[in-house]
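Step one of this worksheet: look at the structure below.
Just one protein chain is left out here, and the rest sit where they should.
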Amino acid sequence: MPTNHILPTRVYYTIFAILMLCTFATVLIAFFDLGPLNAIAALTIAVFKAVLVVLFFMHVRYSTRLTWAVVAGGVFWLGILLALTLSDYLTRSWQTFG
Amino acid sequence: MSTVLLPPRHYLNDGYGVRSWLLTRDHKRIALLYLAGVTFFFFIGGAMAVLIRLELATPPGDLVTDETYNKLFTMHGVMMVFFFLIPVIPSVLGNFLVPIMIGAKDLAFPKINLLSWYIYVVGGLFTLYALISGGLDTGWTFYTPFSTVASTTNVIPAALGIFITGFSSILTGLNFIVTIHRMRAPGMTWFRMPLFLWSTYATSLINVLGTPVIAITILLVAAERVFHFGFFNPAVGGDPVLFQHLFWFYSHPAVYIMVLPAMGVVSELVAAGCRKPVFGYSFVAFASLAIAVLGFLVWGHHMFVAGESVYSALIFSILSFLVAIPSAVKVFNWTATMYQGAVSWETPMLYAYGFIGLFTIGGLTGLFLAAIGVDVHVTDTYFIIAHFHYIMVGGTIMGYLGGLHYWWPKMSGRLYNEGLAKLSAGIIFIGFNLTFFPQFVVGYLGMPRRYHAYPPEFQVLNVLSSAGASILGVGYLIPMVYLMWSLRYGRLAGSNPWGAVGLEWTTSSPPPTENFTETPRVTWDAYEYPASVETDVA
Amino acid sequence: MPPLFPERASTIAARVDALYFFLLAIAIFFGLLIAGLIVYYAVKFHRRSPSAVGARIHGGMVLEVTWTVVPLLITMVIFVWGASVYFAMAHPPDETLNIYVVGKQWMWKFQHLDGQREINELHVPVGRAVKLITTSEDVIHDFFVPAFRVKADVLPGRYVTIWFQPTRPGRYHLFCAEYCGTRHSGMIGEVVVMEPNEYETWLSGGAAEGSLASAGAKLFQDLACNTCHRPDAQGRGPMLEGLFGKTVTLQSGETVTVDEAYVRESILTPSAKITAGFQPIMPTFQGLVTEEQLLALIEYVKSLQAQPQVTAK
Partner (left out) sequence: MLPEAAHHHPAGLAHQFDNLEQQKEAATLGMWAFLTTEILFFGGLFMVYTVYRSSYPDAFAAASHELVVWAGTVNTAVLITSSLTMALAVHAAQLGQRRLLIVFLLLTMALGCVFLGIKAFEYYTEFVERHIPGLNYDFEPKYFRNAQLFFSLYFLMTGLHALHMIIGLGIMAFMLWWSVRGVITAEYYIPIEISGLYWHFVDIVWIFLFPLLYLIGRHAH
């Protein structure tokens, strides 16, 4: 039977520790004024945390290429939705009607 | 060959009671359940179209009130799009054929397949309730802020109905994707699959990636109506145009949900009708995927005059042209397939001709709309109505009817009356063009859509259109009659009445519950015809 | 014989039609090509014996490339052409006759700068570029004059501009082209294009209560705007003279151009963009002014443009 990638529990505990640290860090950073960096930092940390969960807790790191493709596809499509909609919002004020 | 008999054991006689149908997990029976559902909604939607055309036969709004008229086209659009055209080919032909064509016993998740039919029915009931309890008048596009603050009709039940049905599309799409990835018979490689499967796969991708967005959009509209959240309400800083982005993010790709499966059917029909491999198999296959992906990048072409930015409009315009290319590639390949074929004039092939011709007209007029300068004039006029009916009615319904006729002997084990079938195909073709061609003209003249009354100078063209619709209606009723009739009195079909290749023609008609007596091993490409074929008809 | 082609009564109409005919030619060409080939092949290669089989042709690279690249090139031509027509539609010339338009369920209200108001009928002179500044009181409407080939959605909460230059006197259909509820098909009217001198007579003939800007000036008093916005920079609010069209710096450091939308926002949501150097004390007038009054105020603010010299005296 496919008892392949059974990870040692150590991996899970390590990831858990990193995730908790990240949570602490993101809350901490939020209380300092870094200008636009605040939002960037918060989102970067969130992406990092999500990637850890996906790769290790959800075993994608050890999964087939197809699973990778599905995950990447979902994120990519979300990107399409955001990018093309924002292409409207960000350029609306460019209109220079006399 | 007169020894054709019904197989002793097949999916239709494997249990007779109501429960054996309503609790079935056999994809073939579920396909028939869907057949009943979509046909029902087609005739309801069609009845509303008849009333619309009756009203528009004269310029003043005299047959029904303006309120009723608005409800008519709204419910017509909603029923036809969400409850007929989106499910029709995937759920009926797809359900029946996907497992058989790849040599599997069933879909990957048979229970989920049954569940999606029930979800579809429940969604349909909600929408029917919206219809019966007074209707809905927002247009099928639910534009805000009209749908959220102004309309006093049954927005919520109808929205819920669409929301629920969406899950049925998602689950069906998911089932097909997993099945095609994981359940192919030994030797059935991706590039040996019939093209119908490629297009079904592409359609399923859209279902899975697009439908959730319409679900959340509808939820936002409902929340806005109930709690007055204000996402789309300028009074609290919301932007009504944001709704349109969300709506079309799904609803443009959805038009490819409606046409891709029909394209897949037509590939099968052309191959079998010419007894010949489809010209440029891999180009047609990849064109399906290209349409599915590019189809997600063009939604803003519905918003050229809606207040989106000039620059955004340019991006969406150029992308819309790009998505037309793979469709063009397909049309050319189908046509080229006929070259040196053994071309049949049987009913399925007639529908295939109809599809290619009418889809081409519909598609080419899509280019008019993608060209922003022209779209500004024709958007929201009857030109649009004509454009999409050419593709959806002239294209998809023709493809569907062609497929239904082609696989009918497989599904039922019996042949229909060829003469009547050809006659009704002709009536449908003529009626169709008479209905919708004048609408291009009246659209360019400037007649806006969703108009209950119109200036008298548009009358002649509208009368032509109404006359065409009556012919079309008759054309659609005839197949109902002879197909039903064939169930009892039709000649037995045998396993391969068309002399076609493909796994579905190697099993009996109707197929056994497990589809094949033993799992097939595939060693040949799709559409590989031997030097001559034998048909198998009583 | 009913008309089969719409009248052409604006400068842009001919350009739209030219592209339309080009597209029509392409559509007819490809339509006939495909239909012709289908019929020809269906007859020529008609299956003659029940066991006949077609030739084993799998494809051809040259053909595939041809029918990918040729349509691609054609569509790119259409794209550029369509975009250039659209650009012309989107950018009004510098000198325009401005008219304000308010759509509401289910009528069109027009407000001329000289004070005339009209409902469902719009009078404009021939040969001059007309710019409409449109907004809606309720849901989305759409201003559509087929003879001019212009159309744009009229949005609540925003100002959408539409421009056209009529070329022929006459009466033309005006339709609401965005579905807006029960009497959507009744939200129609006429655009009356007149010779310039007739137009002048019409303008002076109307019982105007003074120009739109003067109505705005009166409102400015009545709503007590002038208690804070004074012409001498002594008020608690910024001086509005010469403001329109300029850029102002906000508290956040950003800059914005003062256009109709900005003035509107300043009146309805003053807190959204605070001008640098001022306190956020301006009250909101949301719900206190109608869309039409807003337009009058905007026009008044615009008219303050020319006055610095006058007030300087």
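Order as written gives the chain letters A, B and C; numbering starts at 1 within each chain.
Here, contacts are C-beta pairs under 8 Å (C-beta built on N, C-alpha and C of every residue); 3 or more make two chains touch, one makes a residue touch a chain.
Everything numeric here is computed off the predicted structure, so don't read it as measured data.
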> Which chains here would be touched by the one that got left out?
Replying inline: A, B, C
> Of the residues listed, B:12, B:81, B:107 or B:358, which one is in contact with the missing chain?
Replying inline: B:107
> Hey, which of B:135, B:230 or B:455 is the one touching the hidden chain?
Replying inline: B:230
> If you put the missing chain back, which residues of chain C would it touch?
Replying inline: 252, 269, 271-272, 280, 284, 286
> Where does chain B touch the missing chain, residue by residue?
Replying inline: 104-110, 170, 174-175, 177-179, 181-183, 208-213, 215-217, 219-220, 223, 226-231, 235-239, 242, 245-246, 249, 513-514
> In the whole complex, what residues of chain A lie against the chain that is missing from view?
Replying inline: 1-3, 6-7, 9, 12-13, 15-16, 19-20, 23, 26-27, 30-34, 38-39, 42-43, 45-46, 49-50, 53-54, 56-59, 63-64, 66-67, 70-71, 73-75, 77-78, 81-82, 85-86, 89
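To be clear about the criterion, only the chains that are shown with their structure count from here on.
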> From the C-alpha centre of chain A to that of chain B, how far is it in Å?
Replying inline: 37
> Could you say which residues in chain A touch two or more other chains, in rising order?
Replying inline: 95
>> At least two partner chains per residue is the criterion; list those residues in chain C.
In response: 90
> Which part of chain B faces chain C closely enough to touch in the complex?
Replying inline: 61, 66-67, 70, 137-139, 143, 145-146, 149-151, 234-235, 237, 239-241, 274-277, 279-283, 304-307, 310, 313-314, 317-318, 321-322, 324-325, 328-329, 331-333, 335-336, 338-345, 353, 356-357, 360-361, 364-365, 367-368, 370-377, 379-381, 441, 444-446, 448-455, 457-461, 499, 529-535
> Where on chain C does chain B make contact in their complex?
Replying inline: 2-6, 15-16, 19-20, 23, 26-27, 30-31, 34-35, 37-38, 41-42, 45-48, 50-60, 63-64, 67-68, 71-72, 75-76, 78-79, 81-90, 105, 138-140, 142, 144, 146-147, 149-153, 155-158, 160, 173, 175-186, 269, 272, 286
> Can you list the chain A residues touching chain B in their complex?
Replying inline: 66, 73-74, 77, 80-81, 84-85, 87-89, 91-92, 94-95
